[in-house]
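Missing here is one protein chain; the remaining ones are kept as they sit in the complex.
The first chain written gets the first letter, and so on, giving A and B; residue counts start at 1 in each chain.
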Amino acid sequence: MTTMPRFQSLVALEGGHVESAAQFSRKQIDELLELADLLMTRDRQGQDTDVLARRVMVPLFFESSTRTFSSFCAAMAKLGGHVVYLPLESSSMTKGETLEDTARAVDSYADVVVMRHPDAQAFKRVTSVTRHPVVNAGNGIGEHPTQSLLDVFTMVAELGTVDGLTIALVGDLKHGRTVHSLAKLLTNFAVKHLYFVAPPQLAMPDDVIEFVRSRNLSVSSSSSLTDEILSSVDVLYVTRVQKERFQSSADYESVKGHYVVTKALMDKAKARMVVMHPLPRVDEISTEVDDDPRAAYFRQMRYGLFLRMALLVAVLGKTASVC
Amino acid sequence: MTTMPRFQSLVALEGGHVESAAQFSRKQIDELLELADLLMTRDRQGQDTDVLARRVMVPLFFESSTRTFSSFCAAMAKLGGHVVYLPLESSSMTKGETLEDTARAVDSYADVVVMRHPDAQAFKRVTSVTRHPVVNAGNGIGEHPTQSLLDVFTMVAELGTVDGLTIALVGDLKHGRTVHSLAKLLTNFAVKHLYFVAPPQLAMPDDVIEFVRSRNLSVSSSSSLTDEILSSVDVLYVTRVQKERFQSSADYESVKGHYVVTKALMDKAKARMVVMHPLPRVDEISTEVDDDPRAAYFRQMRYGLFLRMALLVAVLGKTASVC
Partner (left out) sequence: MTTMPRFQSLVALEGGHVESAAQFSRKQIDELLELADLLMTRDRQGQDTDVLARRVMVPLFFESSTRTFSSFCAAMAKLGGHVVYLPLESSSMTKGETLEDTARAVDSYADVVVMRHPDAQAFKRVTSVTRHPVVNAGNGIGEHPTQSLLDVFTMVAELGTVDGLTIALVGDLKHGRTVHSLAKLLTNFAVKHLYFVAPPQLAMPDDVIEFVRSRNLSVSSSSSLTDEILSSVDVLYVTRVQKERFQSSADYESVKGHYVVTKALMDKAKARMVVMHPLPRVDEISTEVDDDPRAAYFRQMRYGLFLRMALLVAVLGKTASVC
């Protein structure tokens, strides 16, 4: 009698790219979260794993980022792996090199590349020439798959499951690749209801709404965060409403108040629910909420660390070594 | 019969912050120096220790530094640990994030944070929200505790002890956090006499003098480096006198000559003594002194490496693993 190996669905991720939240099966998502949870438990118990020793990750960031960049670097380090930090500002790209040639150079010594680029098409241009796995860490208005995976991991870690939850995505739903990826990823779960709460100017794009509806998710849109929504949600997922997206200051001021999470607002929410935010936050969550046990946005970053560790282990084909 | 564990007083440092030179007991200082010496001996014998494998240090530097920054990074590496290098110039802080939120982000994946900030209050703001140890690598005009610990380690390594020494701190004693921290730390030892040698405009602040006196150290101030001082000191600790601190060039030129260590000056010093400097030096020590065996300022940097290794081991709770 043979036993099924653990994390069997993750074998298919070995050596492949991570481009979109839509590329994963429910089984793969579940196993990635299970692997992330295993790594988090081990860390808590002081038993770390060294499975990526002598492996090299290269962050290829053409757009500024501190949080995602350093989270990936720490994930690599905690698995015993190394990071090569490129001096991009002084790069050969200034000598007129193409993106493809730069990618080939990095690919010549990297075991895995983590890439962020302002142009949504750049990811495909890079993966067309590289032999090693490339992980999308944000491609323009496109996707940010590791953010949405860590968002789902946060929900599971905090509330036990995503199935059956009522979730509200709040803020600028038009420009945020984070909420686009998350909405798509949530279609893998039996979400009870999904609210899109945004001012009309910043509403969720129709194609995302269509995609979500086509996968039979119960969805509704609202231009304000009503008491009804607030009192029913298990997850309040807040994003920034940037002043500069509005035509006038008056427009901004008129909607701003509806999207700021305050202590008063939290009094209307369930006793057991979580507030999440991809961070950095500016004014959209009042600091007075920080000490509320339901404020999960700082814990969310730490879940992200373990989720990214799980993903790196998977694409580098080391899940068997973790077990 | 049970044996006392070695480095027992360092257990109290585990998980705690390193903010000020004044926070350490004499016992802790002695054991830190003993641990640094042990690590240095092991390094010389080619037996290194891997006690910080998979641990992550994050340097959070809001002020430029090459020497302290890289000394800490190398200390971590030599213990098998990893460093996450933040792209601070492109940081989320430019998106209006608070220092506290940036600190929470770093704290979510770091095992230890090393921080430098131009504002003396920033250290407390950061440690009010972090769960992992933070080491002060210079906070404005405040303190620079690891520099003064390495200064004391240098004295012990070069001269066998600090007790009984005659020490002169020379140069700009008004603005240098290095000499402020060092003066305070020296009150833990039976220093024979401490000279503060500075032009009147750059004299040691009264509160530091008061602190040192209140701890019963024999202290005197002088506006010039007299032959009497020079011939009596075991340690000549030189700091920069920056031209821009003076109201006029004439003022600067009038005092400059008294604070430059030359070969001629060294002829008046004891045969067994050391010249120290926190570096970088510009003109205040002539390069002709570099080959003098009493010139300890370059060796001082290397002592700093092992002292910082000892401190990282202590705050990360790994002293037992070193023994």
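Keep in mind that, in the parts below, a residue touches a chain if its C-beta (ideal position, glycine included) is under 8 Å from a C-beta of that chain, and two chains touch if they have at least 3 such contacts.
None of the values given here were measured: they were computed from a predicted structure.
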Using the document's definition of touch, tell me which of B:Phe24, B:Phe69 or B:Phe153 contacts the absent chain.
B:Phe69
Which residue among B:Val58, B:Val134, B:Ile229 or B:Leu305 touches the omitted chain?
B:Leu305
Mind pulling the chain A residues that touch the left-out chain?
53-54, 56, 58, 82-88, 90-98, 101-102, 104-106, 108-110
Omitted-chain footprint on chain B covers residues 48, 50, 61, 64-67, 69-71, 73-75, 77-80, 82-83, 85, 279-282, 287, 298, 301-302, 304-305
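Keep this in mind: only the chains that are shown with their structure count from here on.
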Just curious, how far off is chain B from chain A if you go by their C-alpha centres, in Å?
41
